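What follows is part of the complex, with its chains left where they were.
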Amino acid sequence: MPAMTAEALNAFFDREFPQLTHAGERSILVESVGDMVGTVRLVHHDRHLRPGGTISGPAMFALADVALYATILAQIGPVGLAVTTNMTINFMRKPLPGDLYAHCRLMKLGRQLAVGEATLMSAGSEDIVAHATGTYAIPPAKGVA
Amino acid sequence: MPAMTAEALNAFFDREFPQLTHAGERSILVESVGDMVGTVRLVHHDRHLRPGGTISGPAMFALADVALYATILAQIGPVGLAVTTNMTINFMRKPLPGDLYAHCRLMKLGRQLAVGEATLMSAGSEDIVAHATGTYAIPPAKGVA
């Protein structure tokens, strides 16, 4: 059973990551979490678009990063200062206009290091829009942030 | 001699990438470009911060991505629809509070594909904060955007 629910994670991000909130609305929402997995949604908003109307690379990076981070916290609890040390992202298709989902799977969850992958797909489509692999350093003192 | 100057690139980003501008101010500025190189600056702003006061991973990703893109356009001219296909970023140190620079070098500039690296350093420091390697697909029809 996860250490944090999707609801607890959303409250955590509201409190600790105010930069994810614009004009009172957070655009990256934790949908569900489970044993070594998690799903996070990027709510469609013009702010994330680049020329041609597609969601920008940095917006997809942010989605993958927050999604993997949320999936790790779901396992270990609210560690505010875990940090991304490495991320590789492949952009494969234009996302559809609409919400974008990141489906995450942790491949390793050690005491100091976690490694996971995030597969990004548009709502209502089975095509993979982007895929990311990320490494996170977990601080020794897991103080609640 | 570059196909676009830093000034022309900044005008291009103002016009074509309005999502880089917040409250009338663009936070990512092209500083200089040259033969296969370029330097781009992320102006310090609270919006990019995460807990602990450091610049967020997504903000650093955006800097590296725009910087590599600008360095490519400096060589080939204003191609609006070049797209990032792959990016690997290693985060190594906390950036200092202040501006962050991306120093770019293109390693390959083919007709269809460009590959470059971006080294991120805080203003006034020689320590490497982050390092990114990115691949960009260049569209066959290089229409001016």
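Observations on the model:
A and B are the chain letters, set down in written order, and residue numbers restart from 1 in every chain.
Here is the rule we go by: contacts are C-beta pairs under 8 Å (C-beta built on N, C-alpha and C of every residue); 3 or more make two chains touch, one makes a residue touch a chain.
Being a predicted model, the structure only gives us computed values, none of them experimental.
For this homomeric complex the structure file specifies 4 copies in total, of which 2 are displayed in place.
Criterion: only the chains that are shown with their structure count from here on.
Per the C-alpha superposition, chain A sits rotated 180 degrees relative to chain B, a value rounded to a multiple of 5. With centres taken as mean Cα positions, chain B sits 23 Å from chain A.
Taken together, the chain A residues at the contact with chain B in this complex read 16-17, 19, 46-52, 56-58, 61-62, 65, 80-81, 83-92, 145.
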